[in-house]
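Apart from one protein chain that is not included, each protein chain of the complex appears where it belongs.
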Amino acid sequence: SFGYFGKEPLKEVKLLVCSIDGCLTNGRIYVTEDQKEMVSYDYRDIVGIDLLKKRGIQVRLISERDCSKTLSAMQLGCIAKVSATNKLQVLEDWQKDMGLNWKEVAYLGNEESDVECLKKAGMSGVPADACALAQKAAGYICKSNGGCGAVREFAEHIFLLLEKVNSARKQ
Amino acid sequence: SFGYFGKEPLKEVKLLVCSIDGCLTNGRIYVTEDQKEMVSYDYRDIVGIDLLKKRGIQVRLISERDCSKTLSAMQLGCIAKVSATNKLQVLEDWQKDMGLNWKEVAYLGNEESDVECLKKAGMSGVPADACALAQKAAGYICKSNGGCGAVREFAEHIFLLLEKVNSARKQ
Amino acid sequence: SFGYFGKEPLKEVKLLVCSIDGCLTNGRIYVTEDQKEMVSYDYRDIVGIDLLKKRGIQVRLISERDCSKTLSAMQLGCIAKVSATNKLQVLEDWQKDMGLNWKEVAYLGNEESDVECLKKAGMSGVPADACALAQKAAGYICKSNGGCGAVREFAEHIFLLLEKVNSARKQ
Partner (left out) sequence: SFGYFGKEPLKEVKLLVCSIDGCLTNGRIYVTEDQKEMVSYDYRDIVGIDLLKKRGIQVRLISERDCSKTLSAMQLGCIAKVSATNKLQVLEDWQKDMGLNWKEVAYLGNEESDVECLKKAGMSGVPADACALAQKAAGYICKSNGGCGAVREFAEHIFLLLEKVNSARKQ
């Protein structure tokens, strides 16, 4: 084996921040005639979040929408910031709290409002159906659409990279 | 740069009228056994509507169905006309109220009932899954299906065209 | 014009019978944790049913399931038979009531339980995602999946054929 010579620098991911609408969900919002809201997620992505936690990578969620009610119904046990008008600021606050640098942060986003975070994060990904600007800013484009396994796929991409890093270090 | 020589005449879009079922929504209507109705929309399209408003383009919604309850649940803050038996008449009333000519109106529709409006509007678009007659009448056919980003895509098409117009004018 | 020389005999369609689960709906049944059921349909198919009625073709619905509650929530104004263990018998009863022969009946089905009706009806169609046996038995295979425009597409197929018949008769 020749070790790890990928384009991305060796890194330790300690935190994955995931945008809610369009990444954890497919961005589809259901409304009933009695004014109730509903969203959906894919169980594969929940498995992905569990796999991340087991490997010691914290998962936090972010949204510019106020989706607190449906989010709490998901019972994911993740710290989340909703109604976030400035996502970059939220990430910087979280980094300070956790004592992390950008290289230790992975980010999964899909919207124009995610572009800055995608550019700064040590690892960045977008679902296959992310907007053009977000795709351009991200290091990894998932084959899965948002809300349909993109979180799981990005998690497995992170694991693969970390394995390469570890095996390179052992050389 | 050689300025703007597109087929469509230079124009200022001041109003986008969007059909609800099949454009803003995917046309799918959910019904529960306790006789409640539910519809869904894509958060990307809401971002598109916000981008239009920020650029000074008003967005109004129209439907031949009585979808008032689910529409109000969407909290879009757009003027809307539901149960519209004659969409062309509604558009003409709105134009009169707002003092607009047809060149200043963009229209996104998908059904036979949208054909006349599509033909008259200064800019016209259909989702990828619009009916054949509507596709024929429209100037722009979205890659996105109705309720799955078509409003957003049509908004970005409008922005692109307006930018070309502006850059042509500056020459 | 050389008149109508299609493989199917000239006919007058007076009744379209449409299977509910998998044709009018996409066969997807939603269940809530408080034991409520929900189904969905495509507004395009409702437009198709309206177009059929306007042309004097009655539309009736049939299901082997007891979907009476969700069906009544759809407010389609169509005669329907649910919990139908023998669809062929139901059709024969309807024919007798309406004084129709098989050539005047069109049938849209998707399941093994629809095969006999598909074989007997003057015109027969299946959605693109119908089961293999139903596809084999039908005269027309829609490009649309069940619950996603198949009823509309089959309606337009019927109109096209009736037009050809009429124009052939005028020769």
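The first chain written gets the first letter, and so on, giving A, B and C; residue counts start at 1 in each chain.
Note that in this section contacts are C-beta pairs under 8 Å (C-beta built on N, C-alpha and C of every residue); 3 or more make two chains touch, one makes a residue touch a chain.
Treat the numbers as computed from the prediction; the structure is a model and nothing was measured.
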| item | value |
| --- | --- |
| Omitted chain's touching partners, listed by label | A, C |
| Residue, one of A:Asp21, A:Asp42 or A:Glu64, that touches the chain absent here | A:Asp42 |
| Option touching the unshown chain, where C:Arg65, C:Lys103 or C:Lys164 are the choices | C:Arg65 |
| Residues from subunit A at the interface with the omitted partner, ascending | 30, 36-44, 47, 69-70, 72-74, 149, 152 |
| Touching residues (missing chain, whole complex) on subunit C | 21-22, 27-38, 65, 111-112, 129, 131 |
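By definition in this document, only the chains that are shown with their structure count from here on.
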| item | value |
| --- | --- |
| Chain at the geometric heart of the assembly (C-alpha centres) | B |
| Inter-chain centre distance, subunit A versus subunit C - centres from mean C-alpha coordinates, in Å | 45 |
| Cα-centroid distance, subunit A relative to subunit B, in whole angstrom | 32 |
| Junction residues of subunit B - those touching two or more other chains | 30, 36-38 |
